[in-house]
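The complex appears here without one of its protein chains, the remainder shown in place.
Take a look at chain A:
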Amino acid sequence: MLRFAVRRLAAGLFLLFVVSFVSFVLLSVPNLDVARQLLGQSAPQHAVDAKTAELGLDQPILARYAQWLGDALAGDLGTSWFTSENVLTAIGHRLPVTLSLMLGVTLVTAVLAFLLGVWAGVRRGAVDRIVQVLGVVGYALPGFLVTLVIVLVFAVQLRWFPAIGYIPLTTSVPGWLSTVTLPILSLSVAAVAGVSQQVRSSVIDVLRQDYVRTLRARGLPPGRVLFRHVLRNAAAPALTVLGMQFVGLLGGAVLVEQIFGLPGIGSMTVTYTTRGDTPVIMGLVMTTVVCVVVINLGVDLLVGWLNPKARAA
């Protein structure tokens, strides 16, 4: 199990390294005259050259990357070109917002998707058809469209929740809840739809396995067979899908944070990419990929724990 974990971790670190290199090189390709942009059209050429040198942009790409990587490993992601903020601090302020969204969505999804999927997979018939159609439609509709409808209904028409704004958890728990409920609901629709389909089909799959028949032949009660044996075997593929959904959720968070005016890293991504602020973009890309790697590692470990065979793979 430990070797398995170490191997997955190494793969994740390698992924991080490759992403950082590729992004850095790509972001450096367009030879935008950043210094000129910063100082304005009227600035004298020598001032522009000095600024370029100050930003290190007169160095070759590889040297700049080595510099960035060294700083990053030491915990310094540099400063924004346009606002002079420390990148790490800026992201640190906004990351908890996004993470609390993600945590909420993951909890809602795990509970709802497993309930719906198991119900559909065991009962079949009409229940199954309904869950399947809901799943297909929930998965099909563009996430931001679902979000807009939710805003229209619950914030604009019913006025149950504020349409925009964010209250930190540390300030007020009910306040925080009122501001994150709709965003979490919006993001959960597609995730629940996708994961419940996988739970359903793996439950049906496992129910047909020989060992389930043998367990029944031993006289075990159906509830015990379902919750102990079927669910444990069906959970692994469902968790894998949940992990893959998470990557999509990070993208969805960009739209949802923008719509609800939440100060998370999603809305930050929109603001800074439109300006071409390379240090911040690098920081954001790395943060997102770290989240993905951590989640995938968690899923892999859980799957390995649930399924002894996967540990050997």
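Here, a contact is a pair of C-beta atoms (placed from the backbone, for glycine too) under 8 Å apart; a residue touches a chain by one contact, two chains touch by 3 or more; residues count from 1.
By our rule, contacts and distances are computed from a predicted model.
Novice: The chain that is not shown, which UniProt protein name from "Tol-Pal system protein TolB", "Dipeptide/oligopeptide/nickel ABC transporter ATP-binding protein", "Putative monovalent cation/H+ antiporter subunit C" or "Phosphoribosylformylglycinamidine synthase subunit PurQ" does it carry?
Specialist: Missing chain, UniProt protein name: "Dipeptide/oligopeptide/nickel ABC transporter ATP-binding protein".
Novice: From the listed residues A:Leu38, A:Leu69, A:Leu99 or A:Leu148, report the one that touches the chain absent from this view.
Specialist: Considering the complete complex, A:Leu148 is the one touching the chain left out.
Novice: Among A:Gly78, A:Gly117 or A:Gly252, single out the residue that touches the unshown chain.
Specialist: A:Gly252
Novice: For chain A, enumerate the residues touching the unshown chain of the complex.
Specialist: 15, 18-19, 23, 26-27, 29-30, 124-125, 128, 136-137, 139-145, 148-149, 151-152, 156-157, 201, 204-205, 207-211, 213-222, 224, 228-229, 232-233, 244, 247-248, 250-252, 254-255, 258-259, 269-270, 273-276, 278, 281, 284-285, 288-289, 292-293, 296, 306-309, 312
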